[in-house]
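Everything below concerns the one structure shown next.
Of the protein chains in this complex, all but one are displayed in their positions.
Then we have subunit A:
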Amino acid sequence: MAYDARRDCPQLPDFSVLKRLARDQLIYLLEQLPGKKDLFIEADLMSPLDRIANLSTLKQHEVDKLYKVEYKPIISTSDQLCFLIRPRIKTVKWICGVVNADKTVGRFRRYKLIFAPQKFYACEMVLEEQGIFGDVTTDEWAFYLLPLDDDIISLELPEFFRDNFLAGDQRWVRTAGSALHLLHSIYGPFSKIYGIGRCSKMAYESWREQVEEEENRGRQAEIGNVFLIDRDVDFVTPLCSQVVYEGLVDDTFRIKCGCVEFGPEVTSSDKSVKVMLNSQDKVFNEIRNEHFSNVFNFLSQKAKNLQMAYDKRRGMDIKQMKTFVSEELKGLKQEHRLLSLHISASESIMKKKTKQDFQEMLKTEHSLLEGFEIRECTSFIEEHIIRQLSMIESLRLLCLLSLTENGLLSKDYRSLKAQYLQSYGMNHLLTFANLKRLGLLVEQQPGETLTVMESKVGKLVNDKTAGKLTDAFSSLAKKSNFRALSRKLNLVPKSDEEYNLRVPRDMAYIFSGAYIPLSCKLIEQVLERDGWTGLEDATKLLNGHEFCATGTNGADVKGKSDAPRIVLVMFLGGCTFSEISALRFLGKEKGYKFIVVTTAITNSSRLIEALLDSHM
């Protein structure tokens, strides 16, 4: 990258162990059902499974045919059926249907349900109610963590966000605690744990409980510090358009489980092509964290160099040619292939973005972040809505407006909501209710009376009495206080200064110099201060739930270990590629290595889509 990394950056631990563990456990579970069997896999478990095992692994353990769970009657002839599923009621109900259909026709088979990463009582209740409890065996496959790259580990649980923050269902709290526990038992002991957010606190406590149950051996720690953060601490960052290459690729083509599918418009053939995007891809690795404006020049420079390398062969004699072919050609060919792919992808991104007036959109976002020309921004959004442009983008901008302005003026809220419903359909009434519940899109309250009262009540009384008051209290929403936070933490650099994106001076580069992501700024500050002291003003605005604790006994901080500078950041509710880029930048600046653990990779579209009308 453009800036010089500190030379003392520590090495990352090796996370392939996690894959091996998950694979071995799966094999063990498959062997619990000896003999030939067909395997049904939940659709969203297929890609994660592919990352840790392959077909021959399954075949070796007598898996005959593989099917995707599709909620339809099955056509398997096998006498043994194994279901690899998420603990969802819908899926369990479908399996009950399958079993009961077999019963009706008097067919006997053996059934095994493997829940990943754990089973829920509600699922077993369904088995009981449908009369098949006892006819099936159930197991848990503790596949908590999937390493997506050297420094990214995902729980691959996108529903975590909706369940926890919108529905207020804490079913995944223990899962998060167990994931942390797994990391702790392999790479720990941790010496310091920081965190902010309600869910973070609960996950931390759950982990603590699980640790207490076992003894601690004296071990060399590989991960020293842990930072837990709830997604609802910072909604602004994931709602901004991403302009760093990896984020932009995710926004444009959607990276799924570390893999992207480039369609014909990129491959310039009639086929699509699937590409793994990680540090193994040498070209990608050099541009992933770059602002998009640098990518073009970088790629063209790279192309020139490649041309030169190929040109070398002119004037070679036979012997030199031989060495060239055997030593360099293969590498060059690979680089060539990757280069042409990323050039085409950039071209395609550029075309799409130009078409949708991306520049105007960015301008609006930056104005919102700065709190500047809000009227113009509001009309821009209004126009976006009345022209029926992308429904998701319209919502995203509305939410950004609401978050940065602490809610919309009543007049604006009503008019924009009405126009939105006219343009995109009345069923978005449900979407608006969801966004309000989460505090993403709200109407400004007349005066501050309600919120002041709310926080007072919250402190004075417990869950029980507070609930009796009004509906306003039952909401999980919190005030965003973005403007005040932005001032306190200097999130928005002064706009009159030129920002050189080629040699970034801070994390704001990931948003073209317009905004330092709040989530990453908090991490930076807490690590710098070794705790929350001095950040009281900010945490008050963030509605608290911050904590800082020393790790379990036996954590050896001293010595020549790298551990204290290896920081595991766990995002509960998802994080974006831009945030990961920002943390990589911070790590290089300050000599840390960050490992990002997230419940799922998210971006503005995924976040909004999770809140669309389908739920209450």
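By definition in this document, contacts are C-beta pairs under 8 Å (C-beta built on N, C-alpha and C of every residue); 3 or more make two chains touch, one makes a residue touch a chain; residues count from 1.
Basically, contacts and distances are computed from a predicted model.
Asks: Tell me the UniProt name of the left-out chain, picking from "tRNA-splicing endonuclease subunit Sen15 domain-containing protein", "DNA-directed RNA polymerase III subunit RPC3", "Spermatogenesis-defective protein 39 homolog" or "Casein kinase II subunit beta".
Replies: Looking only at the record, the undisplayed chain corresponds to "Spermatogenesis-defective protein 39 homolog".
Asks: Looking at the full complex, which residue from A:D163, A:E328, A:E589 or A:E609 touches the chain that isn't shown here?
Replies: The one listed residue touching the chain not shown is A:D163.
Asks: Which one touches the absent chain: A:S191, A:N289 or A:S346?
Replies: A:S346
Asks: For a quick check of understanding: of A:R171, A:K540 or A:K590, which residue touches the chain that isn't displayed?
Replies: Candidates A:R171, A:K540 or A:K590; residue touching the omitted chain: A:R171.
Asks: Write the list of subunit A residues that the hidden chain touches.
Replies: Within subunit A, the residues touching the omitted chain are 1-2, 41, 46-47, 49-50, 53-56, 58, 65-68, 75, 77, 79, 88-90, 105-108, 110, 118, 120-122, 124-126, 133-139, 163, 167-174, 202, 205-206, 209, 271, 273-276, 280-281, 292-293, 296-307, 310, 330, 333-334, 336-341, 343-344, 346-347, 350-351, 353-354, 358-359, 362, 383, 386-388, 419, 421-427, 429-430, 433, 463-468, 471, 473-474, 500-503, 613, 615-616.
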